[in-house]
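The structure is given below, and queries will be raised subsequently.
All protein chains but one are shown at their positions in the complex.
Labels A, B and C are assigned to the chains in the order they are written; within every chain, residues are numbered from 1.
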């Protein structure tokens, strides 16, 4: 049977069009399908209940955005010149997140291999994906890895995939805004795409697209300040991290029986986890683990796991940094209430960085042919200098109520300049 | 600290308002939070990638819809008269789905206790929920169960929760349409609510709301024909059912080692699963089980599990019913290709039933005070007589390709009047 | 300067793309620009305040819809084969409404030349348009007229422009729903376009598009019953008609001084109004006329005009037909209150006809290659048999209040079987 173009309904782009059977086969690999079991926004759904969408839907959206970008660049700039380059761009878009694991960013604090590293290994080592990539030619997979590593060989595609004006952000800003139900975070996707220019192999912004780019940068600013770095979400991440840390320590010490088979490799020191091992885990593995740990003997682990599952999260306190005296006092207070400070008090610095001009700013191609940098052209963008928030997370019981400890903790917390 | 009204952003209703701390506590019970780990549309996300929303978001939406209905009925009809009734209505809305399990409808084919039965047991037996309900008074939980069982004591609330014009459908039609990304399935929620009338304690439709009700009934029709009964989704359900059946048989026969702890109780014959056991499982339990079964020794189980995880689903064939000769021939063909017919060939009848007038139609309150029934008033509604589709599901390999078996299967399949 | 593709923001289609300078020139003719001064839905804005959009925006939308249909048909069926045919299709879409006048349907009751007739004359006689059409070739304008007259020479384009599955309806249903703010009247435009098939030069519906077509037909049904035939709107049309009739009679009798210059030709008996005369009038002409007539000496005319401007419309009464006795009694009552019955009592039959199968139904191309007709395939569509409503319009003062006449009128009105 000849391949019939697939049109998938999508809440963001209305329709996602798959014209090429090879792309359809990539979508149907187990490595890509696994992304259906990993939420795009990690623990954000505990803050914004609608944020339940997966990395799979995002990956399709990035693919679709790239497809539209290429249609435009093809017409305007004759890019890409070859079918091979087109395939590189589309595959890079579809597969750029394939190495994400469950609650990736937090998981990386336990098993310190970055998800981008996994992405590359999967492209090269997963049988199914590698076979499909090799269908194009022998060096295709390597070139794809090169693009995701920004090695410079396919500079235009690299910038379209990863830069401050890339198809990844274009999709996720719109998709995350839509699913969380917030009204900000919108920009004109069609016009932003038409504002792209190619010059000297680099992706630039046409001067006429200045305001459209401002909208897009501001969408990022609002999503960061209001959604991505929401203190409740960060507190959930902290909890996941502490659960995994405690479980790992117990397991290594031989004090934990219930460690799901697929997770074990990640907790053996200096283990070499294989791609196959890695692809075997997804969010259901961790959620299942949390469930069994919630009934385990270790009081710290069972309590933390139960807190996560039932959304009794750690409370976020915005503070300037704690000094060592305050820090010691907090730990003492925690112990006084039976909370092991190592697992119940955490600090986290969150950085809002809607736009970074140093090194990698967005290039603006001006009408007269000269080049500039976006923050030079836009006062609004210039105003978005990175900002940091310092937060302390601890059990709500430590701050609320009439008891003496709570009083002491409250006084520590508010003792700031 | 006094309770501050919570406003949750929602992609469907824009905002969900929780004015009552008691409702907020119900939302934060582990039984309700567990619904975050159960998708609203079961396996539909394998057909419509956006359908990843959970029963938790739907439950909040039903609560919000009820809240708006009560605001209207309160103003127009002085209903409900008491705060207790108001609490019954809101709690019934929030908790009506609390007994749903992972892939409920399919799961019920394995452990044959209906999710509605579980809902009632949870209200009565789960410590946390029971305690909160008892805060109102001792008979509150029993009254709530009575409402969900339609015992007739609180007839108006019963109809608002479960009838052909209920808050459950009002939310899920809009929410499912939005998440799948389809454009149909919309109706005017505000106007539908204002079209409700109370007469003799029964919920009726004002005559002036006829067309609005038609939209709502048609939304149901389109969602059923296009989304809920999509053959790819039904095929995914069939697969889940066959996996669970095979796993259960192997486990009972002592031929399966890997049975997640929390699932075991469901596979012991005549077991009495406790509410606690039931609440311990969610979609992550099944997905985790599928993952470990995908590496088990039994070829049937491992293949089926792997098919589900990687979306290599059974192909749906629309047929008039198979006769015994065709049926035998199909089974022979399956065996010839190494597919155990018990687990690889299934049939399913799907019934589209957008509106049922018998017994429980929507009552229309006419301007002159007389009563009618919706299908009497609307030709369109009358045209929606229930329809059934008969489908056969089998591995794609059995129908595609050049080999002899495929040829034979194709000829069986197309041999119809 | 080379022509740069124009992208116009549009509330319905997001973007309208003009790739061809010739189309851009057509858009910028004075005949097309004049459509900016004629509302798409006539007097509907007096019922749905958002319905203020013009025939100009609709015409752009029909053009855009055609452009998308052609892109699809080109790819799938190689249609149209020539650039000339493509131009015919696009120009027909853009210009199909160019002959509409202010409140066209009502205006035609005064000066009985149908707006479709004007469209054809404008294509042939307006200098600017005729010159642009002649740029293609000498017979282009005549062929365009042929398409709008359904002469059969370009059957496919004719059906795309005017049939029950045409680009005109596709745009207006979506646009009118959006502007009135109603939630019904939506369907999946992209999928409906992809459900079109060409066979034997005829436009058909693919069997797989059955439900999508049902949505579209139902959109029509709801827009007719809820919006287009809303009794308040029909009452406004009646008022416009009566104003124009009265003004015409006075003018012909030499009893009206204030007749805007451009309107005069229309009130001279058997006058031959030129295309130039016709294009000189738009809604501002009539609204200006109503304003000056609202201060004229004739009490009937000034009162009617003032009623329209200040939205003191005639009240609609739904009735079965009046018999001659009732009719006489109503007229007597009107006179008793000083209302000239000829201008203050009107009846109107409105026909809802969402789908007509006779002669011109939508052809369905079935998977097996056979043909059917939509109402044969869809019970819902079959249920939409045309329906008629009979309404009487009269001043509210005649029905409301305590006075004797109102009592008598109310008894006539309610005396029905």
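In this text, a residue touches a chain if its C-beta (ideal position, glycine included) is under 8 Å from a C-beta of that chain, and two chains touch if they have at least 3 such contacts.
If you're wondering where the values come from, they're calculated on a predicted model, not measured in any experiment.
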Residue, one of A:79, A:140 or A:187, that touches the chain absent here: A:187
Chain B residues touching the omitted chain (full complex): 7, 14-15, 190-191, 194
Chain C residues that touch the omitted chain in the full complex: 1, 8-12, 14, 28-30, 33-34, 36-37, 45-46, 48-50, 52-54, 56-57, 60, 178-182, 260-262, 280, 282-288, 291-292, 306, 309-312, 400
For chain A, the residues touching the chain missing from this view: 182-184, 186-189, 211, 214-215, 218, 221-222, 225-226, 379-380, 382-385
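Here is the rule we use: only the chains that are shown with their structure count from here on.
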Same-residue or different-residue interface between chain B and chain C, half as cut-off: same
Identity of the chain that, by mean CA position, is farthest from chain A: C
Centre-of-Cα separation between chain C and chain A, whole angstrom: 51
Euclidean distance of C-alpha centroids - chain B vs chain C, Å: 44
Junction residues of chain B, two or more chains touched: 182
